[in-house]
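Report on one structure; see the data block that follows.
A single protein chain has been omitted from the complex, and every remaining protein chain is retained in its original position.
Going in written order, the chains are labelled A, B and C, and every chain counts its residues from 1.
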Amino acid sequence: MPDMTDPTAATIPTPKSPAPDVLRCAYMELVVTDLKRSRDFYVDVLDLVVTHEDEDAIYLRSMEEFIHHNLVLRQGEAAAVAAFSYRVRSPEELDKAEAFYTELGCPVRREKNGFVKGIGDSVRVQDPLGFPYEFFYDVEHVERLAWRYDLYSPGALVRLDHFNQVTPDVPKAVGYMEDLGFRVTEDIQDAAGTTYAAWMRRKPTVHDTAMTGGAGPRMHHVAFATHEKHNILAICDKLGALRLSDRIERGPGRHGVSNAFYLYLRDPDGHRIEIYTQDYYTGDPDNPVVTWDVHDNQRRDWWGNPVVPSWYTEASTVLDLDGQPVSTTERTDDSEMDVTIGADGFSYTRKDDEESLPEWKQGEYKLGHQL
Amino acid sequence: MPDMTDPTAATIPTPKSPAPDVLRCAYMELVVTDLKRSRDFYVDVLDLVVTHEDEDAIYLRSMEEFIHHNLVLRQGEAAAVAAFSYRVRSPEELDKAEAFYTELGCPVRREKNGFVKGIGDSVRVQDPLGFPYEFFYDVEHVERLAWRYDLYSPGALVRLDHFNQVTPDVPKAVGYMEDLGFRVTEDIQDAAGTTYAAWMRRKPTVHDTAMTGGAGPRMHHVAFATHEKHNILAICDKLGALRLSDRIERGPGRHGVSNAFYLYLRDPDGHRIEIYTQDYYTGDPDNPVVTWDVHDNQRRDWWGNPVVPSWYTEASTVLDLDGQPVSTTERTDDSEMDVTIGADGFSYTRKDDEESLPEWKQGEYKLGHQL
Amino acid sequence: MPDMTDPTAATIPTPKSPAPDVLRCAYMELVVTDLKRSRDFYVDVLDLVVTHEDEDAIYLRSMEEFIHHNLVLRQGEAAAVAAFSYRVRSPEELDKAEAFYTELGCPVRREKNGFVKGIGDSVRVQDPLGFPYEFFYDVEHVERLAWRYDLYSPGALVRLDHFNQVTPDVPKAVGYMEDLGFRVTEDIQDAAGTTYAAWMRRKPTVHDTAMTGGAGPRMHHVAFATHEKHNILAICDKLGALRLSDRIERGPGRHGVSNAFYLYLRDPDGHRIEIYTQDYYTGDPDNPVVTWDVHDNQRRDWWGNPVVPSWYTEASTVLDLDGQPVSTTERTDDSEMDVTIGADGFSYTRKDDEESLPEWKQGEYKLGHQL
Partner (left out) sequence: MPDMTDPTAATIPTPKSPAPDVLRCAYMELVVTDLKRSRDFYVDVLDLVVTHEDEDAIYLRSMEEFIHHNLVLRQGEAAAVAAFSYRVRSPEELDKAEAFYTELGCPVRREKNGFVKGIGDSVRVQDPLGFPYEFFYDVEHVERLAWRYDLYSPGALVRLDHFNQVTPDVPKAVGYMEDLGFRVTEDIQDAAGTTYAAWMRRKPTVHDTAMTGGAGPRMHHVAFATHEKHNILAICDKLGALRLSDRIERGPGRHGVSNAFYLYLRDPDGHRIEIYTQDYYTGDPDNPVVTWDVHDNQRRDWWGNPVVPSWYTEASTVLDLDGQPVSTTERTDDSEMDVTIGADGFSYTRKDDEESLPEWKQGEYKLGHQL
């Protein structure tokens, strides 16, 4: 049997075992280096709700969640991601997950009592791309705080929305995720057919996870949803008031891809958090896939505001099932940053109309036109 | 009598003639090089209301205005600003304006029938700083469209809020404006006492005009207000949909100074337009003046997002009373851009805590830390 | 075989035939008595997008829709509802729908070319409750206008969200809908076990349709979603500006049930339209069902504002497959209006605390306490 987790394999075979029926992304387990400092950020700044906390870990959820948590912060020596966790439709789906990944030759572990508090029978795997994926159904129910407006803050986070993963070979990753039952909703390509990123969903939003091209496996970000755009602006305002504006990495802005309103923050360990609202329904099987030209300057920010280089280059280490950092493989396809804002790259606002830039825009102020 | 319009004079003497009682900034007259193209921008994109238009000019107003116009676009050969126009409290104030500026040795003209349509008896001067200022009381009333929600667009502009002027010597300009009856609400200084910019008001908002340090006289921007922040986001979204995102120069964001939410656009001639909402009441005589440290990275954007260089360096030519461009004088004080984002400049998020920047922020992505 | 459409049957047997896999509510076909007048309302006031129109019918969609339409307005002699139409997961599901309803003894028709434009192979049935239900998969794709912010109005409708049906026996209706694969998310009951209304979903929102207790079958309302709450307020403002405020029947307000923000309008024929935003994710199989006490004055309006009697009593006639009005059966269970705002009814803000009403609230001003 081939070692399916070989990161240099050209494609990942489709298992004969059926894929587990995934409902949605459910929580991420983050390793943080100073639990108190992380608590300050996630609880006091972002106002996530503490379901449980002890000396080693804090379990957090969003206002509309009824399962035990959407985020686990665990004290550790080095910042990393211990699990991307998905909920499946029934307990029986765990057997499918076990068989699916076993057939793929991946490390697979099953823990009847769960790997973390609040979760029961669970399967953890190191998937063919190197990521620590978890699947579970059993979970402790907690109060859905949706109606508890006495507890809402101006920037209240109401749902976990999606993960975003960095991986060197996006088409390979997409093939595997489609085998796992995910559907592509949008992607970024160029005329030569290179795919730079792809968004994939189980629940009928734009994504439960996305694959971003780059050295991987690494975790690009985890995203929480707010109800409205002003909630995201309120988070920025609060960060300013707390003199923490340097936690804002990119945005706020409107995405081209997904059409959502967004903000990217960096937590005290540098883990990237997106705050996100208002993408669209994608649940029909023939939902039109939107393919964006990598040179379209509105693909990642509909308003044409530049993507900062750190957003392209930095991401979090992921751990294997023994808790060891997974080494990364470089991307060999073109880099999105290089082809758009690099010395030989270019981006356009209006296709075939590069010359039309007003004089005052031909200067150096926009990184999109600058680096 | 000294020639008070000498731009090299250290200060501008206070006239013995009383200043006219200015109510508010009322309209700006812009010279544009392609009236049709400007109409596309101001009417079709920004949804300003046409009060009158003919072959030479378009008169525009905001949704809550009841005077004839807040903006005049006039066809001309070179982009420029022909007038910063203020409304005064009564017809009699025009005599005061005439005397005030005559005493200052400024070019002064009076036109009983107004210099533009819709306005009656008016005084135009080239003020001591070189700017074409206008004062009027008589004006044609038009329908205040405040209740006409059938005409509102998602990004509806409801009021003219303020002007912003570039001038080399900010304290000198402030002294003159205080003589004219304006009060400072906020300013930007450094520890050495250099003033980089000042905001001044007649109506009880943060400003009717601001003085920004730089080669001048030039017009930095004219600002319109929306009701809410989402209206400003809607303008960005629309510009994206029209593939005009390159008209967005800076923002949207939250100002430190003024506490308002903002967006800067550039019109087809490069004139800068701000969209602005939610500053605060300043009408008490002892309203506290807020002084910002020029090195505070949240002074111009509360979220710490970088100010693009063009915003510092580019501005519109102003015309004298004969319609000729006014030559500019360089600033000799330090430049705000140089001291904050230049090679020898610096900005902080937390005073006395420059070292605390997270590792991922010490890179090159933020212009505020970069250039 | 029993005539399953007998409205007096106590329960509806579960067919042995599997239910079709329904994706979501997709469109409603309304019969209107003056197509021009209805166009004024749906296109000029509510800004729905015209996909197609001819002398007999207008096909409308919301901004984020990619299928041909979400609403068909058809000219007719009497106002009525011709179809509640659901999209299924694949063409094969239509055979299941045909078998499912045939087994139930319902009138069933199949039209390979669709009953309306833009839709292909379709099954229409008169369901056991008397409602004209349609199922289809094949549909013409049209441009998803999600990114066309140049076309958005302040009150833009972005999705069809749900239907709401009036039926005399809610538990009976729920049993049938569960057989059809729907899941209950919330309901209203009393201590005696009477169910007054139930909300049921296929897509993971609070509902694709709801069953409201009353003389039926009748159509209570069809609901469109906006992005944010201010969009709903903008619709109210526009109706005021057009002197059409009398189209507002109830709201705007916050629902208790669903936690959504809402507004109810009446179209020119009296068909009720809801505008709705921000309910919550319900896609997990163990999603907690929320049961509201019928006497809880915040169940239908979280702010305790009264439900107007017309909202309880008026609803639209539905048609059978021959286009004839379906006669209605009275509800025999208690009426929600009677038990809450009737002479013998009562509602509370705080359970067990009826006496605590402030003096100024014990008067007659609130219908909830009045009738």
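One rule holds in what follows: contacts are C-beta pairs under 8 Å (C-beta built on N, C-alpha and C of every residue); 3 or more make two chains touch, one makes a residue touch a chain.
Quantities reported herein were computed from a predicted structural model and do not represent experimental measurements.
Colleague: Using the definition of touch stated at the top, determine which of C:H162, C:K229 or C:H295 touches the missing chain.
Modeller: C:K229
Colleague: Which listed residue, C:R254, C:H295 or C:R331, touches the chain dropped from view?
Modeller: C:R254
Colleague: Who touches the missing chain here, C:E55, C:D246, C:D322 or C:D344?
Modeller: C:D246
Colleague: Which one touches the absent chain: B:E55, B:E77 or B:D286?
Modeller: Residue touching the chain left out of view: B:D286.
Colleague: Out of B:K229, B:R243 or B:R266, point to the residue that touches the absent chain in the complete complex.
Modeller: B:K229
Colleague: By the contact criterion defined above, which parts of chain A meet the unshown chain? Give residue numbers in ascending order.
Modeller: Touching the chain left out of view, chain A contributes residues 147-154, 156, 228, 230, 234, 237-238, 240-242.
Colleague: Considering the whole complex rather than only what is displayed, give the residues of chain B touching the chain that is not shown.
Modeller: Chain B touches the chain not shown through residues 23-24, 64, 66-67, 87, 89-90, 141, 144, 146-147, 158-159, 203-204, 227-229, 256, 259, 278, 280-281, 283-288, 302.
Colleague: For chain C, which residues lie in contact with the unshown chain of the complex?
Modeller: The missing chain touches chain C at positions 228-230, 233, 236-237, 239-240, 243-249, 252, 254, 256, 261, 266, 268, 270, 297-298, 302-305, 308-311, 314, 349-350, 357-361, 363-367.
Criterion: only the chains that are shown with their structure count from here on.
Colleague: For chain B versus chain C, what separation do you get between their C-alpha means, in angstrom?
Modeller: Chain centres of chain B and chain C, defined by C-alpha means, are spaced 51 Å apart.
Colleague: Roughly how far is chain A from chain B, centre to centre by C-alpha average, rounded to an integer in Å?
Modeller: 42
Colleague: Going by the contact rule already set, what residues in chain A reach two or more other chains?
Modeller: Expected reply: 228-229, 256, 302.
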